[in-house]
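For this depiction, one protein chain was excluded, whereas all remaining protein chains were kept in their positions.
For reference, chains read A, B and C in written order, and residue numbers begin at 1 within each chain.
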Amino acid sequence: MTKTLRQSGTLAGFVAIIVFFAWNLPETFLTPRNLINITQQLSMLAVVAATMTIVMVMNDFDLSVGSMASLSGIVAAMLFAADYPIWVGLLAAVGVGLLGGLFNGVLVSLIGILPFVATLGTLTVFSGAAFLISDGRTIFGRDIPSAFSGFARGGVPLDAIGLEGISLPFLTLTAACVIAICWFTLEHTTFGRRLYAIGGNAEAAHLAGLKVKRLRLIAFGLTGLGAAIAGLMFAARVASANPTQGSGLMLDAIAAVFLGMTMSRRGEPRVLYTLVGVLMLGILDNGLTQMQVDSYVREILVGLIVISAVAVASLSKARR
Amino acid sequence: MTKTLRQSGTLAGFVAIIVFFAWNLPETFLTPRNLINITQQLSMLAVVAATMTIVMVMNDFDLSVGSMASLSGIVAAMLFAADYPIWVGLLAAVGVGLLGGLFNGVLVSLIGILPFVATLGTLTVFSGAAFLISDGRTIFGRDIPSAFSGFARGGVPLDAIGLEGISLPFLTLTAACVIAICWFTLEHTTFGRRLYAIGGNAEAAHLAGLKVKRLRLIAFGLTGLGAAIAGLMFAARVASANPTQGSGLMLDAIAAVFLGMTMSRRGEPRVLYTLVGVLMLGILDNGLTQMQVDSYVREILVGLIVISAVAVASLSKARR
Amino acid sequence: QNVAVITPYLAQPGTQAYVEGFEASAAERGWDVNVVDTAGDVAAAIARIEDAVVQGVDAIVINVDPAQVTAGLLAAADAGIPVVGMDAGSDPLVAVNVTSNGYAMAAETSVYLANRIDGEGAVVMFVFDAFPPVQLRGVVADAVFGNFPDIEVLDRVTPDVSDGGIADSRARMEAILAANPEPGSIAGVWAAWDQPALGALQAIEDAGRADEGIVITGIDANPQARDAIAMGGNFEASIAQDFTGIGAAAAQVVEGLLAGEDQRESVIFVPTQFVTVANATE
């Protein structure tokens, strides 16, 4: 009973928010265009949050995703600026993300540094590297190939299903793919289930013969990869790269995962619930802006709503 | 043996850094004026880190200290601007810090939200509140009484001990007092011992008759108080208040506590080691700037040095 | 009429001033203005532009590099909503950009500084290349100082701006002063905006080196800087953008666009004012 309440508490809040905006913004909120817009706006955050879920499943963290996103955007943009073909830039950026993630993994799993400290350190390092190779500048304009930034503007036209003039943005599709892969990996592969086992009881996992170190290493690599993809999406969307642009992603991604955790049975992170968390944050921003709520009040409201959702979940859990 | 190495690894690094700068900057680094300067620059961070130690002893966190520092600075400045006497502003700011800290405490201890989520939420709320009441503006100039900003410029002259023209800044003294109080509280009172016990095993502490909820509540209150004091020091030092000025403190404070943890015997946070962590960060900044190291390279170096210190500590711990 | 003002930079005093100028002019015209700050997040600025388009506002005013928010601008163009830039940069998708001439401002302060130190000595520069409008100031100043053979740029510092820019600049300057203890070893400090200039001033005064004649210049002439300049100390000059004027001019442009007028110029420069001790209190 209360278990259901706890699980559905945040979901109920989510639905309440949607109903509230639909009521107050009858013309503009629940329109296909607005909804598709929201998914596009959230696509970068969704990618980071979904891949962040992979490490959080093991009770780990990655604070460096934001600066990794910036760094990978910068790497791609610098290569574009040096007239390398697009695929080189993309590959390099993704490679940097994977390597950076694995570096986090080495620190956390092989050396045994607490994830919080290790990724706090690499946050600084990645961000410094982004500044260093870009010389602190924003790279934009002709340096960014239009095929690259065009990707973020394009989409699959939805005329066929009766939505004239609306298209499903490539960014949304990319995010959907990443989420689907993360979901499948975590929920339906031995690899994913092992990560959950590590999160539940690392010692038991170790005693059962799981290669805890290797698994953690890989998981961090995947999170770094996700951050790099998000960084590329971000750079395409803003048609430019600067060394701080990803920094807002980290706290939001963690908040989304935590919001999601209030929805799951044992309070463990799960990708689809993370997605609900992401949508909740994005819809609040969209709806409150449309209602012309002052940006500062919006900030306070978002904070309070997140706290309340988690508080309701915690309280009903405690009463269980 | 290795235990000693582990404990002294970070300390040895600290000494090595000092020796390195003393060698490379023979005229200017180890001068009384420069050293006193460093202590003054670090005074705010030291206060936040020392009081952050109080919650981290219980394995908790407070991500909201930075925005709490900004908020308390803004509250004081707004009251100064409205021509209230200085003591009213100070009291209100400190009161806000204590209340905010207790609010965190309620969320974490009574409601049972994970500290990371709870304080991530209040970070947003406090920062929104700071923006809202200041209308996003920087408050400065005639609005800040000179008696208030004068405090940050004043100090106790050290002519008596042969340091002509140098004075020990009041900010340094304030930080020293806060650190001394935190140190005494954590190491030499039963209250502090209890906090350490909660960090050791909260469930066991509860069943052994410790008032875990109340203790956590108080500890968070103290951390909020410390953040508010740091916010006031900051506002006095820059003779102005703006709604983001404390935000850099949070990650640095946490980094300092973690650096300190690598020095302690069982990896638990201790105030004096936290202080070494703070000094290490500050000295790196000061020395590298004096050596005209590019700011981006400096950032990377600081990150790498922190990671290496922690890595050495973890490795020697593992080999134990 | 319903106008959305969207910026990631509202925390900057300058942005605030022209947003207020715009709001004042808009109020006179009876417009409904929604100011949206995305706290440094450019992608969120795109999102908020899209939200404003969905919401069906009559015009959008931006203070962000248009090249970075092209996605949002395209959405606005599709919906036929005019976009006006306030100190935003030129772009085909922005009808008009109302701004001050950043190149001229940087040139004026750096030339002032070079002349005050008689074209010789060591200069500390405070720059911030991540933000395009500030970055170009640094480029201009580099060129000016490079043209004086006896001026040596001692350090080119990028302060941490997350604390507002004063405190970290001050710590950097304290370290530089410590590294250069000889009187006269630093001739001037050129800052690309006022906060680092104020931090450097505090550092110099506190180090007891206020009487060495180190010349400081800033840009923006925010009230705190004006106070400092008016004191007649080391902080000698800054340059004031007419923020209120920019806001008002932007409002006027919006009004014209809404009335269906054609805009001939795509950039409108609002005059700046050089501020020294002589006119700081005006």
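Structure notes:
Keep this in mind: a contact is a pair of C-beta atoms (placed from the backbone, for glycine too) under 8 Å apart; a residue touches a chain by one contact, two chains touch by 3 or more.
Keep this in mind: contacts and distances are computed from a predicted model.
Per its UniProt record, the hidden chain corresponds to "Sugar ABC transporter ATP-binding protein" from the list "Putative [LysW]-L-2-aminoadipate 6-phosphate reductase", "Sugar ABC transporter ATP-binding protein", "Dihydroorotate dehydrogenase" or "Na+/H+ antiporter subunit E".
Note that of A:P32, A:G112, A:G141 or A:G199, the residue touching the chain absent from this view is A:G199.
In the full complex, the hidden chain is touched by chain B at residues 187-194, 196-197, 200-201, 203-211, 266-267, 320.
Along chain A, the points of touch with the absent chain fall at residues 184, 188-190, 193, 196-197, 199-201, 203-211, 265-266, 268.
By definition in this document, only the chains that are shown with their structure count from here on.
Per-chain Cα centroids separate chain B from chain C by 32 Å.
Averaged Cα coordinates give chain A a centre that lies 30 Å from the centre of chain B. The multi-chain contact residues of chain B, meaning those touching 2 or more other chains, are 131, 136, 295-296.
Within chain C, residues 10, 37, 158 each touch two or more of the remaining chains. Remark: chain A residues 25, 27-28, 31, 33-34, 37, 40-41, 44, 131, 135-138, 140-141, 149, 152-153, 234, 237-240, 242-245, 247-248, 285-286, 289-290, 292, 294-296, 299 touch chain C in the complex. Chain contact summary for the complex, chain A toward chain B: residues 107, 111-114, 116-118, 120-125, 127-129, 131-132, 136, 251, 254-255, 258, 294-300, 302-304, 306-307, 310-311, 314-315, 317-318. Considering their complex, residues 10-11, 13, 16, 37, 154-155, 157-160, 162-164, 166-168, 170-172, 174-176, 178-181, 198-199, 202, 206-208, 222-224, 227 of chain C touch chain B.
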